[in-house]
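Please read through the structure below; I'll follow up with questions.
Here the complex is missing a single protein chain, while all its other protein chains stay put.
Residue numbering begins at 1 within each chain, and the chains themselves are lettered A and B in the order written.
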């Protein structure tokens, strides 16, 4: 397993981690399999979507803020319930196929680390499963 | 990896791809493992839910349209931000266990390709990881 360190700067931030995940996948030695990306945090998430036009993730993030507003009728006293809710809606892991030792993403797809309660130092864990290169 | 070609007819459409995924899983030669289903697009998704009564996915789809309306206060200029948002909420991959070379789904479960920005020609990638048949 490879751990990627991330430093976020804002409360909410979408960071494109595609290159780091691709590196980790290449270093795993797996030729044919699946690359799993895990977020070991409960107020952050990982997802796959367009990384060409930054307005796309801006719109996604704004909608999440509408579905789970920062200030709501919450019982959790730490003030970050919205971040926990977004984490569940978006998800704590992503899976990408590996072929010929390389990540297989669609043309417009990038892998995003989604910070919902930053700024913080975060980790992303990458585990690749499959058959090894010969 | 197996690629399944899909042709969607409407802007929003739920297409049951269970049989195609089961075929791909059977052809992989994996006896015991996990079948991963990937959507290499950023305005479509894949999920698992009831495929007995079509009213179920109609209700899910209508709720998604309420959470992410087609016309909203979006900054992305292509007019399909709602589709990107739904793609993140539903997810770009699904995982199903394989035992004895067969997909293990619950009684009422089917695998759906979710088109949110059709009609289009789409692909679904199936990658199966695990131990092979002897």
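Assume a contact is a pair of C-beta atoms (placed from the backbone, for glycine too) under 8 Å apart; a residue touches a chain by one contact, two chains touch by 3 or more.
Remember, it's a predicted structure, so these values are computed and weren't measured experimentally.
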Which of B:55, B:71 or B:121 touches the missing chain? It is B:55
Contact residues on chain B toward the hidden chain run 32-34, 47-50, 53, 55-56, 58-60, 62-63, 67, 89-91, 94-99, 104-109, 129-130
The missing chain sits against chain A at residues 1, 34, 36, 38-42, 67-68, 72-78, 81, 84-85, 87-89, 91-93, 95, 123, 125, 127, 129
